Structures are given as C-alpha cells and as structure tokens.
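Shown here: the complex without one of its protein chains, the others still in place.
And now, chain A:
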C-alpha cells in the first residue's frame, strides 16, 4: 500500500483546484458544479464549501448527478441507483463535472449522456482528484487534475474521506 495524498495534501490539492476554478469561472454566475454519484459527491461537497468560503456571498448552483441509468454495461450488470438532485437547468451553462478518480472514462461518458437530459450546456469541463493515466478506454481527459497517477491495472486507487471513512487520504493498493 502506498499513500498518494495524505490529509494535508488532500486539503492543499482541493484549495488549488478551487483557485483554478475561480480563475476560469470568476463569480460562477454562468457556471454550475455537478458532483457524480456515488463517490464524486464527497469531492464536490468539499469543492463547493471551499468555493463558498473563498467567494462569500456568491451563489453557486450545485447539483448531484447519478449516471446509473446511462451506463454502457447494462447488458451485463444492473446497479441500484443513487440520488440525482439538480433543481436548475443546465441550458447554456458552463458545467463542471466533479469525480474522485478518472479511470476508463466510461463514467464520464455516461455523465455526459445523463447531463444532456437537463439541458444543453455551453461548455462542459471535468475536474478529478486523481487521474489514472494510460488506462483510458474512451477519448476523455480532465480539465482540472489534483494528482496524476501511473498505476497498473491490478492496482486500485482508493480515495477516503474523513466524513465517511474517518480520515482524508488517497492510497494505492
């Protein structure tokens, strides 16, 4: 087991990602933040709350998207859905999709499909905490990356969050 990011590094990385978002989205008046269920929402919650601290008084549209019904492996597996809470339109908005790990790219592809049912965004960006390079099965890349990791297929990247798992860390097993 190898620690990729410890608690302090996770906090610093999230701060950096938030500053990058502010550089590109300024007051978020035309931007929305969408966390991907089930695990991306822990990161998107942190991003949202950090942005709120950095931009006091600014309203940020924040939703959570479940992609269960849009997966491309429904021929072989069915999954129990998680909650989707998007109470605003995505029409002509700049959407920032947030997930913890970018691996094959299939979850992101499903998210793009699912998202279109809520409107047609003007721009879609992808923010991930961990980008596993060289494992992509689809032509999908992140716009904001916390840490890039080279891992072989048999290894697993696990992201732990203090509010769910007791402490913040990213490990390679």
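Rule of thumb we're sticking to: a residue touches a chain if its C-beta (ideal position, glycine included) is under 8 Å from a C-beta of that chain, and two chains touch if they have at least 3 such contacts; residues count from 1.
Basically, contacts and distances are computed from a predicted model.
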item: Options "XapX domain protein", "Chemotaxis protein CheA", "Aspartate carbamoyltransferase" or "Electron transfer flavoprotein subunit beta": UniProt name of the undisplayed chain; value: "Aspartate carbamoyltransferase"
item: Touching residue (missing chain; options A:42, A:118 or A:144); value: A:118
item: Touching residue (missing chain; options A:2, A:79 or A:156); value: A:79
item: Contact footprint on chain A, counting only the chain that is left out; value: 66, 68-70, 74-85, 89, 113, 116-119
